[in-house]
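The structure is given below, and queries will be raised subsequently.
For this depiction, one protein chain was excluded, whereas all remaining protein chains were kept in their positions.
Moving on, here comes chain A:
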Amino acid sequence: MSEYYQVDVKSITSGAPRSKFKEAELETLAQSILAAGGLLSPLLLKQTGIESYEVLAGDREYYAAVRAKEINSRAGEMVNAFVIPDKMAELAIDQFAALHQSPPTSPPEASAETATPAATSTTEQRLTNLESRLDGALQDMKQAHQRDISRLEQQLTQLQQQIPQKVEPLEIFNTSSTSALLQKLAAIGIRGKNAEKLIQGIEQAREQSAFTSFTDVVSRVKGLGDKRMLTILDAWGGMY
């Protein structure tokens, strides 16, 4: 049976050269693949290894998918495809050809030539295609380079954000939510009724006005003596 899958583009190879197809056309198709959220006419693939496939039919679609992945490596990571068992390969290719009313590996030269009668031989056509592809590739490299740099910068800022912010203990007294206080007190062994009383005390006092110093905390929170305050400061001083 032919199974429908989404296959990693990087695991697919094609026997046809990319220069066989017009870059502009691949570009349009690629954009359409990205916009539509997928290739709507799945490739036909032959499985050649555990994670490797070869295009049976749909080379143009394949290169469009490759291009889509170049544009957006996440959205274009996979492509719709049918994985065809060996014994059904010919039948599948025939059906594909019939559906597309052109040879399966449809090179678009024919229509290009009729459009410009004075046009050149296939070789020159391919040269032109190659050239535009090179141009495109250079453009891409520049873009990719810029993208990489901005991504690196993004990652750097993300990393910087991940470095735990050292929170001043006074800040904890002033801003931590009830559940956070509960967890933080539990971490230093203050639990149950004791924790409950202490948190209520802290919340009542800070409602009136924010704590300005540790002395302020001790003087305004009921049931929090110097000794316990020292324990808390020792523990929270190193808390992130």
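Everything below uses one rule, namely that contacts are C-beta pairs under 8 Å (C-beta built on N, C-alpha and C of every residue); 3 or more make two chains touch, one makes a residue touch a chain; residues count from 1.
Keep in mind that, in the parts below, contacts and distances are computed from a predicted model.
Asker: Considering the UniProt annotation of the chain absent from this complex, which name among "GntR family transcriptional regulator", "ParA family protein", "High-affinity branched-chain amino acid ABC transporter permease LivM" or "Na+/H+ antiporter subunit C" applies?
Answerer: Result for the unshown chain: "ParA family protein".
Asker: For the chain left off this view, which of A:S41, A:T157, A:T178 or A:T212 is in contact with it?
Answerer: Checking the options A:S41, A:T157, A:T178 or A:T212, the one contacting the hidden chain is A:T178.
Asker: Of the listed residues A:L26, A:V66 or A:A195, which contacts the missing chain in the full complex?
Answerer: Among A:L26, A:V66 or A:A195, only A:A195 touches the chain that is not shown.
Asker: Looking at A:L127, A:I149 or A:A187, which residue reaches the missing chain?
Answerer: The single option touching the absent chain is A:A187.
Asker: Since one chain has been left out of the picture, which residues of chain A touch it in the full complex?
Answerer: So the residues of chain A touching the missing chain come out as 4-8, 10-11, 50-51, 53, 73-74, 77-78, 81, 83, 178-179, 182-183, 186-187, 191, 195-196, 199.
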